[in-house]
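A single protein chain has been removed from this complex, and every other one stays in its place.
This part shows chain A:
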Amino acid sequence: MQIRMHDISKAFGPVRVLEGVAFTLSGGEIHALMGENGAGKSTLMKILCGVHQADAGEIGIDGQKVQIRSTRDAERLGIAIIHQELNLIPQLTVMENMFLGREPRRYGVIDRAKMKRDCLEYLALLGAGQIDPQTEAGLLSIGQQQMVEIAKALSLNAQVLIMDEPTAALTDREIELLFKIMHDLKARGVGIVYVSHRMEEIFQICDKISVLRDGQFVGERNIPETNFDEIVAMMVGREIGERFPGRTVAQGAVRLRVEGLADEGQISGIDFAVHAGEVLGIAGLMGAGRSEILKTLFGINRKSAGLVELEGIPLNIRKPQDAISAGIGFVTEDRKSQGLVLGMSVRENITLTNLHGYANSGVINGGSETQAVNEQIARLKIRTRDAELEVKSLSGGNQQKVVFAKWLEIKPKVLLLDEPTRGVDVGGKAEIYHIINELAAQGVAIVMVSSELPEVLAMSDRILVMHQGRQAGIFNARTATQESIMAAAAGGQ
C-alpha cells in the first residue's frame, strides 16, 4: 500500500501550519518525519489519521484519491496512530482497551472468551504474549502499554502505522524490542511513519526521511545517502555550528560532596564530588536510579543515609525549600508538570523561585521584577514577543530556557539537570548547551542526568554511571566511550 499526500495546506485561524506539503510512504518502509517543534509534523500526521481535515490538497492510496474525514475513515483505510501520550484507559483491562467500541458480541453480550483469545493472538504476534489480557492497562509499564497499542493497531488490520515519539518514555531494552517489532512489521509490508527528535535512532532504524520546516516540505532523503549534518541543516535552514559547543573552564574547589547517599530503597552507596565549574554527567539505564539521586539531593525523596556537603558544610535537606535556600536548583525532567506553571506568564514563571527578592513586606515591586525578567530574557535569548505572554505559547526549547532562568534567579551554587534537552529541537538543544557551558564558566557546579549518551559524553567533565541503584563507576569523559559507559550501565566491567 502506498500513501501519497500532495500539496496539503492547513491553517488554524490566522496561523498557517502547513503549506503545500508533500509526503509519500510506501508499504514495507520506515519513514522518518523530522522537523523542529512547530514545523507541522503532528498536524500533517493528524490530517493523515483523520483528526484534522486539510484545507487544500489531496491524499491518494495506491493511486486512488481518498477522503479522510474522521479517525473512523482512517481506521477503515488501515491507517493507525500511536500517540506520544498513550491513549489506553488505565482502569480497563488490556483486552477491553484493545476492542473498545468494537467488542465481540454473542447474543448481545460481550463474548469475553473470544475477546481474550483474539487479544492474546495479536499480542503474541508482537512477541508480547506474556502480557495478561485481563490486567488493568494502568498497571503495565509504558513500554508494555505501547505494545498493547501496537497490537490494537494490528487488530484493526493497519497497513500504515504512525508512531509519534514512541521511544520518549521507554527503557533501552524496551526500545530494542520496539525496533525488532518495527522490523517485523516492515517485513510484513506495513508502512511506518516514525516521528522522533532522536537522530541516532532515525539513522539506526529508518529507510527514508522527510523534513518539514515552518510548515513547508524541505526534502526527502534516503537514509544511507544522507548524514546528520545535512538533516540538521535541512531542519533549521542554517548551519547550527557545532552540535556540542566546547567548553574550557578552570575548575574551582569542591562545591558539592556526597558520601554514601541512599534513599528509601531505590539508590544506595552514592559517592561523588562536583567542583565549581564542573559538569558531572549521570548515565545509566532507565530505572537505574539516575533521577533518584537528584530528587534525593533536592529533598523530594527522603534521604535514608549519607552525607551531603555544600562548600564543606553539611546540609540537612528535607524539602525542596531547604535545597533552594542552600543554593541548589533543579531543572526537572518533566517541564510541563513539574517545571512550569503553564497558564502563567513568562515573567511570573521566571520570578517564582525568588519573588520575595522583588518585594517589600510582601508587596511586589513591579518595576524591579520586570527589569530582572527582561535581563534574563536577554541573557538566555528566550524568544518571546513579550514577557507577559503565557509560557505555554512558547516552543519547547524556549520553555526550557524559562526554567533555566527561573533557577538562575536563586543564583545557584549547584544546578541539578534532569534530561535538560528532552523534547527540545536541535537548534534549541545547542542553545541549552551554551547556557550550561556559560553557567559552568561562572562557577556553578552542575549535575546532569541524560539518556542521550552523545550528550552526556560531550557535555560532561566526568560521568557517574548507575547500575541498578548503585554507582558502577565514575569515568573521565575525555577518555570514556559510548561502549565503555554502556558496558558499565549494563553491569559489566
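Just so we're on the same page, a contact is a pair of C-beta atoms (placed from the backbone, for glycine too) under 8 Å apart; a residue touches a chain by one contact, two chains touch by 3 or more; residues count from 1.
FYI, contacts and distances are computed from a predicted model.
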{"item": "Among \"Ni/Fe hydrogenase subunit alpha\", \"Ribose ABC transporter permease\", \"GLPGLI family protein\" or \"C-type cytochrome\", the UniProt name of the subunit that does not appear here", "value": "\"Ribose ABC transporter permease\""}
{"item": "Options A:A56, A:A124 or A:I364, residue touching the unrepresented chain", "value": "A:I364"}
{"item": "Among A:G78, A:G339, A:G428 or A:G469, residue touching the chain not depicted", "value": "A:G339"}
{"item": "Hidden-chain contact residue, picked from the options A:Q53, A:S304, A:Q321 or A:Q371", "value": "A:Q321"}
{"item": "Chain not shown, touching residues in chain A", "value": "298, 300, 320-321, 324-325, 330, 332, 337-344, 348, 352-353, 355-356, 359, 362-364, 366, 406, 410"}
